[in-house]
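Here the complex is missing a single protein chain, while all its other protein chains stay put.
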Amino acid sequence: MTISADSETKLRYVGRSVTRREGADKLTGRSRYVDDMHVPGALTGRTIRTSIPAGRVRNVRFPDGFPWDEFIVAGPDDLPANEVALITADQPAFVDGIVRHAQEAVLLIAHEDAGLVHEAARAIEIEYERDAGVFGMEQGHVLKQLAIRHGDFEGAFANGDVIFEGEYRTGAQEHVYIETNGFIAWWEGDGVVLHGSHQCPYYVHKAVKHAFALDRDDQVRVTQETTGGGFGGKEEFPSLLAIHSALLSRKAGGRPVRLIYDRAEDMACSTKRHPSLTRIRTACTPEGVFKGVEIDFHIDGGAYVTLSPVVLSRGLLHSGGPYLWPAARMDGYCWFTNSPPYGAFRGFGAPQSEFAIERHLDRLAAKLGICPIELRKRNFLRKGDMLPTSQIVGEEPELERIVERALELSDYRAKQSGYGEGNGRGLGLSVFYHGTGFTGSGEVYLDSVVALEAQADGFVEIQVSSTEIGQGTETVFAQIAAEGLGIDIESIRFRKPETGAVPDSGPTVASRTCSIVGGLVERAARQLREQLAGRDIATASATGPVRAEARYQAPPGLVWNDDTYQGCAYGAYSWGCNVAEVSIDPVTAELRVESMWGIYDIGRVINPVLAIGQVEGGMAQGIGWATCEDVVLKEGAMQNTRVTNYIIPTSADAAELFVEFVEHHNPCGAFGAKGVGEIPLDGPPAAVANAVTFATGKDIAAIPIRPEDLLA
Amino acid sequence: MIVSNAVRYPTYVPATVAEALEQKAGVANLLPIAGGTEVMVMFNEGLLAPCPVQSLHRLAPEWGGIREAEGSLVIGALATYTDVRHHPVVRERYPLLVEAARVTGALQIQNRGTLVGNIVNGSPAADTVPALFAYGAQVRLLSTRGERTVAVTDFYTGYRKTVLRADELISEIVIPPPADGARHYYRKVGTRAAQAISKVVVAGVRGRDSVRLAWGSVGPTTLRTPKTEAAIASGADADEAVATLATEMSPLDDIRSTRDYRLAVSQNLLREFLKRTSPGG
Partner (left out) sequence: MTIRMTINGRDCTTDANPMTPLLDVLRESCRLTGTKYGCGEGECGACTVIMNDELVMSCLVPVMQAEVATIETVEGLARMADDGAEILHPVQQAFLECGGAQCGICTPGMVMAGVHHLRHPELAPDGLAEALEGNLCRCTGYSAIFRAMERAAEAGRPA
């Protein structure tokens, strides 16, 4: 857990493990999550859903025995626009004639007696006309297709080098944030007030404003309550709950409505990580020098577009791994199926494609008879190399140093000789990278703004829509602001995100918060420092707050062409290496990840304790996805919708985790920071799979790795 | 987010055993609960059909204890997994019960759940029932009509079906002492290291010339494998025993695992049992 950083004594807060600012509130139970809100007179809402994946709703029956006239009932006809606005607005808020997956909202009910609502919800009967659905990739329609072309691809595969191919699969993954989705909504005049658990207040704002066809921005006020985990699962999905709760409230004459999911409902209907299928064909010299790569990367998008095109994009862009490919032909396909829409999940496509390439390289090394580490080293990206999108690597990734440190810490070489099929233990390694922030021109489109405001009571307030969801936003922004302003961190305050009251600093996604939004906070802080001109905060703002805003500007040279898929995909890249050590029980084939090491270059480490927390937590999620987390699908819908049968690791399963950082500062990120939130998911699956192959001799090509498959 | 309507579940809280038995005889469909760790899950998730519920918690003074009687161990209906895990006699003489209680749920569940609840619930995946099968436990059933004792191996008649009559409550479990020098073996194969539902669970006791083996999650009920036991007792080698096992076990595919895995692991477990409990070992 040591930080090997260049020493910077001048910095007072950045680089130090400042205590989590809202930590004491969380530890004492004071923090208010949406379900903790006491809202007198609130009704309890519930969603009535489809139970077939494809077809039409013929009839809805309200059986006798319930006082239906006391219930608020709402459906598509009550909504001015039956659409959830996101990239496109193809997803309806309610089934609109055609059923496209088995968890769609048909209607909503609400009543003041919560017990009665739940009982009534179970009693409502829906009659259908069934259609055949499409389940699985490479059938039905393509939702989105992307292509990257680079170098002399035909030539690379034409001259008698070693051609090797493989097919790799990853399963869906459920987020299992421990706080389920929830919103509470009420109307005040012609506007709606929404409190909820979510990552992106302005996404919710946009969707609600659109669905209710409201004219003015101030007619929708979205506040983020303390949020009990997101991991991408509360990026786009909460917009649907927000629309639903607002609609029930409007039908109830503006009375507050609580729409909080129970666990089974949440797991059944909410988004998951996209399942993937990757086919890789590589050409290299017998010595293992890469000549070219062909990748077909498929993901299951589910029934609606949601964020799938950008998940596909990030997955495809990362699919070659951190290696020099002189020629590449990469094709991405996202498929429409009759599953509930798959959505954002930490890593956003990259963990899927990087699993495939990192597993492929171990298999290729075996074919070539070369050590898999050596094979990687011969092909690592270096400063000045060109990525398949023509982006030139602008910094020295130092992947050899990162890998050597991982090998040293894990004692890899010494252990290696004693492990294998004989004793059921194995070691595996993966190397990976992750682009910081939105892809291509995404950050330009976002046009993020942050504000810092010096106020009369002597505090400087940070105003952003970037949310604290456990990763430490409030704390690292306070560190960055205090550092930039040159004031005590105790004088920094974080404004609770509320649309209208804070500027739109973009969504809390894509490893962008600390680095990119934090960079804006740094700029605003330096600017405010000039405006204050040495005066103390209270004096300077005695006649009114002193405000500084910073707006995103693309770094010079960051040019991206959406049509050709060429240019700079990301302004900065984080790099890393994992080593996994696994054991396989000889009697039961139970797989245990004993330890995992992770060496990461995430640029400047703003807060070591928080950064380690991000990385360790992500590694554990990646290990879970590779081993025990198995979304069992039947006709596209998750069957194991409980935490008793969707298995995430417990403390007794936890691998021992060892994390170190090397720092190469990003000139465009906050004090040199790069993305940290997602890269931890990229490496563990392949490291574990490579270790399992080492331990068992079985050629692992898919995750999760089940004991059932190992014993077969 | 509890999704049941509590008013549909009238409750009964008897203060004495006699009162409890009268309620059980007089109220149709009365569902008794001890710690509630099974029933409340169903209730919370809206999966429990409305019914009257009888909470036995006030009977703890009579039914809460673990004691010895005439050389046998007597586990009261309200004794929890935690009570079992830490009871000195259980720890000394019934190690399978200690291990089975340890791997049932987490500490929070072990503090509330009871062995009798585990029996009555009737799940073929129950973790303590194979241990009780292996030890030849008896259950004592009370009603206003009287008392009867049933071997736990005779308690189940099918998937979640038991011989328990509508007016009966289980008052206690009686477990005879294991033979001197007997060797004990227990292993649960779950979906993860803790808080798991079993894919296969096995308990075995091997005496000088007797073997008892009981399996969970491989059939509609916890089951014994008498042919395998007989083969081992008559000196069959491991390959023969494993082959015999396959003839008297037909597990199913389900959400947690597969038939093939369950059978293969059961056979591996049997080999491990034979090795660990080998008289010469």
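The letters A and B name the chains in turn, as written, and every chain counts its residues from 1.
Going forward, a residue touches a chain if its C-beta (ideal position, glycine included) is under 8 Å from a C-beta of that chain, and two chains touch if they have at least 3 such contacts.
All values derive from a computational prediction rather than experimental measurement.
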item: Identified contact with the non-displayed chain, of A:G75, A:P372, A:G617 or A:P704; value: A:G617
item: Candidate in contact with the missing chain, chosen from A:Q103, A:T271, A:Q471 or A:S541; value: A:Q471
item: Contacts of chain B with the absent chain, listed as residue ranges; value: 1-4, 6-7, 9, 11, 13, 33, 35-37, 40-41, 43-45, 53, 55, 57, 82, 86, 105-109, 111-112, 193-195
item: For chain A, residues in touch with the removed chain; value: 17, 19-20, 22-33, 35-36, 38, 175-180, 226-231, 262-263, 469-472, 609-610, 612-613, 616-621, 623, 642-644, 648-652, 654-657
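By our rule, only the chains that are shown with their structure count from here on.
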item: Between chain B and chain A, distance of the C-alpha-averaged centres to the nearest whole Å; value: 42
item: Chain B - residues contacting chain A, complex; value: 1-8, 45-46, 106, 187, 189, 191-197, 200, 255-258, 260-261, 264-265, 268-269, 271-272
item: Interface residues, chain A side, partner chain B - complex; value: 35, 115-116, 118-119, 122, 180, 260-264, 586-590, 592, 628, 632, 639-640, 642, 644-645, 647, 649-653, 707-708, 711-712
